[in-house]
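Of the protein chains in this complex, all but one are displayed in their positions.
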Amino acid sequence: MSQEPQHLMSYTKLASVLFALLILTGVTVGVSYIDMGIYNVPVALGIACFKVSLVLLFFMHLKYEGRAIIVSFLSTVCFLAIMISFTFWDVAFR
Amino acid sequence: MSETTSFFNTPSPPQLKGIWAWLLTQDHKRLAVMYLWAVMFWFGIAITIGFLIRIELMSIGPTIMGPDLYNAAFTLHGVIMIFLFVIPGIPAIFGNFILPIQIGADDVFFPKLNLLSWYLYMAGGIMALVSLFTGGGFPDTGWTFYVPFSISTSHNVPLTVLAAFTLGMSSMLTGLNFITTVHRMRIKEMGWMQIPLFTWALYATAWVQLLATPVISITLLLIIFERLFSIGLFDPDKGGDPLLYQHLFWMYSHPAVYVMILPGMGVISEIIPTFSRKAIFGYKAIVYSSMGIAIAGSLVWAHHMYTSGMSDTAIFVFSLLTFLVAIPTAVKVFSWVGTMYKASIEMTPPLLYAMVFIYLFSVGGLTGLVLGAAGTDIHVHDTHFVVAHFHFTMFGGTGFAFFAALHYWWPKMFGIMYDFKRAYIAATLATVGFMFHYVPMFILGMMGMPRRYYDYLPQFSQGNLFAGIGGILLFIGIMLMLINLLLSFRKQEKAVANPWGGVTLEWSIPSPPPLHNFVAPPTVQDYPYDFSNVLQKAAAQHSSVNTEQKESE
Partner (left out) sequence: MKSSNDFTGIRIGMWLFLYSEIILFGGLFVLYAVYFHRYPDEFVEGGKQLNRIIGAINTIILLISSFTVAASITAIRLQNKKLSLGLLTFSIFCGLVFLINKYFEWGAKFHHDIYPNSDTLVSGPPGQNIFFGLYYVITGLHGLHVIIGMTLLMVSVVLILRNKVHAGRFAVLENCGLYWHLVDLIWIFVFPLFYLVL
């Protein structure tokens, strides 16, 4: 088996990712005090998605993984999206 | 080649002795054999229960059991057949044994995890057994565990549910193992489009196992939570929606029917070209249709719920999507038939089973369209038509593919050959019995006989009598088949390394294989179903026989 050289994350890079994550947490809590009507949920979830992407890409090294892991991860997310959205064919039109 | 020691005589890890060489083994072949006996044990129990159900229905009124026992009987028949036989059957036995060999590997990627899967399977089976005799009595919910009944019944549901949960874990870990094995253990020369079709089918299956099984895990956990804490997530009184249970349940259980059938299709895709001595027609089409079925099969779960009170939009959408699944399935059937066209076919028991599979599965698939169309489904929903349909696909399909695989790989697994004549008789008997058993059910269903009742109205008695007679024939046929296979152990007629003239890698090694599978490094053909070498050899043999004959004249 050939061994692909693996990417090494530096402390500073990890720390800056953590810093960004903490800022985003602050933002999402702060924004929650402002009432934006129907935009409340999309904004909160948008920030959450952004945070999750940071964790995935850097803490979990997804950015440096091979194609197999990236493609399969995206299909998992797609499957989850299908699970939720297709259920709404029923509940949204009942 | 006979000098190599078979895996039966080489424990792995090497220091193990006696029974421990089996119970702690990390060898994929030993695990496959252990799965084989466990799965056959459960199959024997479940088919006997099914047989008793049929005897009960042969005549009107309580024949051999009352309503309560009947409820328990069909629940057990369903749970055992689905979770302990059909889902693990082909992947756990033949997948474990053949998949690593077909891709030139000496084992699966995570051998210890493989052992763990086996223990989870056994633990699940034992829990299912224990659940029968403890708690409030036999589980009586049907294999679907629909709420609210599964939450309110006093019978022993939690343990059965936990058993299904454990079996799901086992199936999921097997899938995980196979995906990693196919990705990382293939010999370098083998590209993606050189992988044998059985392995491809298992790869597609593994993805469904991996992504769909957790949905049933959480659903079953929710049943247990509801029973323990009465949260009310599915209870309309407390704001819940019981239909969501059905959504979650079928989100797994519909893809699961493809977990059941895809490996069977893979088996058929191996057997047909081998005995046609001809490259399989449309290799790539079969590969893509396997993946297509895996994907499309995950989009259609709600077609089990047309009469449950779903929105009309959902019924329309899911009905439409259901029809899409028919396309990749038909591609496979056409490819198999296309392979046999103008081929030099050699008749053997595995091929007979495979041909029966194609016929029975086609009937099952076509009647599936009747159920997939919302209009007709509402007429036959929850009748014997449904029972006949899924037995045609699951039993006539996966079941017969399993029998085909047993006959195809039996000489490879054990190095012995069975009696052909008895195998043919058993196959014919089982097929005739099968038709007599299930075709009347289609008619009964059309007439309106509901499923899951121990009794019926007088107008259904003739059909049920026929079905009962068919059931007896079917039962005898399958028993004969199993006895025939078991008798091969007594006769010990040695099988050669390649009794069928197959070209995939498992036929290039001794039967039974040695511990590390390959004595010499495997060579990969450019095209996985290239029979030119086999044909050349046969032609050479044929001409030498001819010259001998002439000389003797």
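By letter and in written order, the chains are A and B; residue numbering begins at 1 in each of them.
Keep in mind that, in the parts below, a contact is a pair of C-beta atoms (placed from the backbone, for glycine too) under 8 Å apart; a residue touches a chain by one contact, two chains touch by 3 or more.
All figures in this text were calculated on a predicted structure; none of them were measured in a lab.
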Contact residue for the chain not shown (choose from B:Ile98, B:Val215 or B:Leu371): B:Val215
Residue of B:Phe110, B:Phe420 or B:Phe518 in touch with the missing chain, whole complex considered: B:Phe110
Contacts of chain B with the absent chain, listed as residue ranges: 106-107, 109-111, 113, 172, 176-177, 179-180, 183-185, 210-215, 217-219, 221-222, 225, 229-233, 237-241, 244, 247-248, 251
Missing-chain contacts mapped onto chain A: 1, 3-4, 6, 8-11, 14-15, 17-18, 21-22, 25, 28-29, 32, 35, 40-41, 44-45, 47-48, 51-52, 55-56, 58-60, 65-66, 68-69, 72-73, 76-77, 79-80, 83-84, 87-88, 91-92
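As a convention for this text, only the chains that are shown with their structure count from here on.
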Averaged-CA centre spacing for the pair chain B and chain A, given as whole angstrom: 37
Touch list for chain B against partner chain A, complex: 183-184, 207, 211, 215, 241, 243-244, 247, 251, 298-299, 301-302, 305, 310-314, 317-318
In the complex, chain A residues that touch chain B: 1, 68, 75-76, 79, 82-83, 86-87, 89-94
